[in-house]
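One protein chain is absent from this view; the other protein chains keep their places.
Going in written order, the chains are labelled A and B, and every chain counts its residues from 1.
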Amino acid sequence: MAELSGWFPVAASHDLPLRHVFQAKLFDREMAIWRADDGNVNVWENRCLHRGVRLSIGVNEGLELKCQYHGWRYANKTAGCIYIPAHPANAPARQITNRTYPAVERFGLVWTTLEKDLSFDVVWPDGDWSVLRAIPVHAGPDAVAAALCKVLGAVPRPDIHAFAYALSTLCEAPVLALLQPQDSGKTVIRCLLSGGAQMERRLAVQANATLTRFRNIVEADASLEPVESEPVFEPVASELAEPPAASPDAMTVRVERKWQVAEGITGLTVVPTTGNLPAFQPGAHIDVTLPTGVKRQYSITDGPGTWKSWTIAVKNEPNSRGGSRFIAETLRQGDLLSVSEPRNNFPLRRDAAETLLIAGGIGVTPLLAMARALAAVRSGFRLHVFARSETHVPLADQLDGLLPAVTLHLALDPAQVAQRLAEVIGPHAPGRQIYACGPGGMTQSVLAIAEELGWPEEAVHFENFNNDHVIDTSSAFAVDLARSALSIDVPAGQSLLSVLRAHGVELPSACERGACGTCRAEVIEGTPDHQDAYLSRGERASNRHIITCVSRSRTPRLVLDL
Amino acid sequence: MRLFDYEYSAECYKVRLLLSILEIDHEIVPVDVHPGRENESAEFLALNVLGEVPVLVSDELILRGANAILVWLSRRFDPEAKWLPNEPMPAAVCQGWLTIADRLAAGVGTARMTLSRGETLPDKRATSEAHRLLRAVDEHLWFAERRGDDWLVPLPHPTLAEIACFPDIALCEEAGVSRIDYPAIRRWMDRVRRIERFTLMSGIFPASPPAPRTPVNQTQTESLS
Partner (left out) sequence: MNRTESEPSRHLWHPVATVAEVNGTLNTMLMGDAVTVRVAGDHSGIVVFHGDRKLPVIVRFGFIWTSLGSPPSDLFEIPEAAEADRRNVSAGPVGVATSAPRAIENFLDMAHFPFVHTDILGAEPHTEVKDYDVELKETENEILATRCRFFQPMAALSAAGGMEVDYVYRVPHPFCAVLYKSSGADARRMDVIAIFAQPTSEESIRAHLFLSMIDTTHTDSEMRRFQQLIFGQDKPILENQRPRRLPLDPRSETPIRADLSSIVYRRWLSSRNIGYGVIPAAGQSGSAVHG
């Protein structure tokens, strides 16, 4: 049907209790509308991007909407997919985002528009209004509008809305009617009654009865069967049909708060300068580009469904190359920072029966986000924080919210740390998973102890901040790019990543030291010469991935899935 | 106690629901209605001359049909008389809903069974009738919500009205009857599915978990512009 521009009501505020998903339709487009626990109203295309199942039959988990078919989870506000249960150990490509519609909640109604960048412009007459029961009528909007005027003496109010009508015949109080065109054969009449919050029940009953009679007149010859119109869908973004590409994803955030979160550790809370922050997964980090040109990665510590601000924590390294020193000394509240979209090299499996989170000092940052995500879905976890003293525990106040699942281990010497680690890690059982983050020495001991205790490699996850390898760039080899149908020579002295980029192949990267895995590519043929600190031993042995910023080839030729 | 039961039957589901909610020990005897037509067998006809499930066989008696079974189970196993109230008003209102439930079963319920066997509907009468009934139920529930009532019968707890009406309403989309125009019904369905010991059947998904008591910090929806 022909679409009209402008904002239309698609639900009443009272249609959206917490933990409910409302189904709506506007101009042949079906929408799933849900209120998150923080009050935010989401108006989304009623279709899961994965296999097209209606999200209106999905589960409102409070801050995430979970699809009923394969359990994909989409974040409040941004509609970004943040978890794919079929691949619990992989982070979903961050571009998977459901189509959203603008949402405004005003005058007791939820409004949306099919247009982009249209500011909300409905001006409402003064006074108190309360929303009556919506009446769907099996007739197109023009027919309903004409009948309203003819049968009920409605007066068009184009000054309010193209489909607004003043009605004095519904009940003893004045009523404003708005039409929501569902499709060419159905229109919802949404009425508001003047008279405010304590709407008189008698008036609501009267108005409802009059409207019901009106509907029977209009529908006298209509069938109640829905018009089966072809649903209208946007195609998914072309990136999703392609390998992940680099996205020019820098954005600007403002430092809202800077404070000392522990001895030698600075906390920053950043807020977007416009719009909202994108969805992120627990374990994700952002690259922060400082005015000095230095790029550093910091983990987001917030829980699921956060879109107003992010909190990161930065350790003051005395011999820093200008990263942490700048943040500790120069950066001030109100300053702007350039940050990347969240990336996740440390994805959290949510299929564990018990998750052990082991943090050393500043390493608590990604684990805090994980703990919050697990707490939100009531999944069993324990967070162990090792620190020099109580004052060295970063974000201690925020850990309090997770008690009693948090245990602090303070002032231990290396031998005691090892012993304590062995105690908390314990024997492996199916469904137990470890996530460790902290200084290199500590993650190494976690790995070693877990192995000794019989843990399989794939149950122990850790995040590396550093690659201690000395990179050997003396080899020369050729790469074939299967999808781009390109053959390139990589000479000695140049990284694979830089040569790829020189040939126009866009690959994201972050640390460029073989630690973060952002520039990973899939290997179809050939044997990589792994020089990174990112891939696990198993991944290394399978030779199915290569970290392009540092690794090279053992075979004269590599075929990559690019 | 043995329930002669067919998985896809909404009538049987009514009984399974109450058995589960009241935690009554029972055994399921599967009757292969489709495609086996076991309900037309001589043995089954001896049990119920109508050739219909559900049939409940207990030591005390044999009961045929969902309403009879629901009434007996409530009186026998619900000493507080919550599910089938004693007071004149709620008792009568509850009976009224059992009548609506029967209308739904005969109309949209039958249409659903026809379609789910892969046959075509003789006409659209049943589905049009269903829309008329659903409109009335939605209206009732909308005004109930305004009064602060969650349930079909104005009591602070659910009754047999929920048990009897829920199955055909929750399964009506299998008969091609969309619930998009019945938001108060959709909310009521969430409440019914959160009743303690509620049980699912094929075709019905669980509701979202209820909101925690302490809400997250409230924020306001804003314009994206």
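One rule holds for everything that comes next: contacts are C-beta pairs under 8 Å (C-beta built on N, C-alpha and C of every residue); 3 or more make two chains touch, one makes a residue touch a chain.
Note that this is a predicted model, so its numbers are computed, not measured.
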Touched by the hidden chain, restricted to displayed chains: A, B
Candidates B:R2, B:R75, B:R117 or B:H157 - the one touching the absent chain: B:R117
Per the touch definition above, residue among A:H20, A:R54, A:H392 or A:H461 touching the missing chain: A:R54
Touch list for chain B against the chain that is not drawn: 7-8, 30-32, 35-36, 38, 115-120, 173-174, 176, 201-205
Footprint left on chain A by the chain that the document does not show: 30, 46-47, 49-54, 57, 68-71, 84-89, 92, 96, 230-231, 233, 235-236, 238, 240-241, 350-353, 379, 431
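Rule of thumb we're sticking to: only the chains that are shown with their structure count from here on.
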Of all residues in chain A, those that touch chain B in their complex: 11, 14-15, 17-25, 36-41, 57, 59-63, 68, 102-105, 110, 117-120, 133-134, 136, 186, 188, 201, 204-205, 208, 212, 223-226, 275, 308
Residues of chain B that touch chain A when the two form their complex: 124, 127-128, 131-132, 139, 142-143, 145-147, 178-181, 183-184, 186-187, 190, 205-212, 215-225
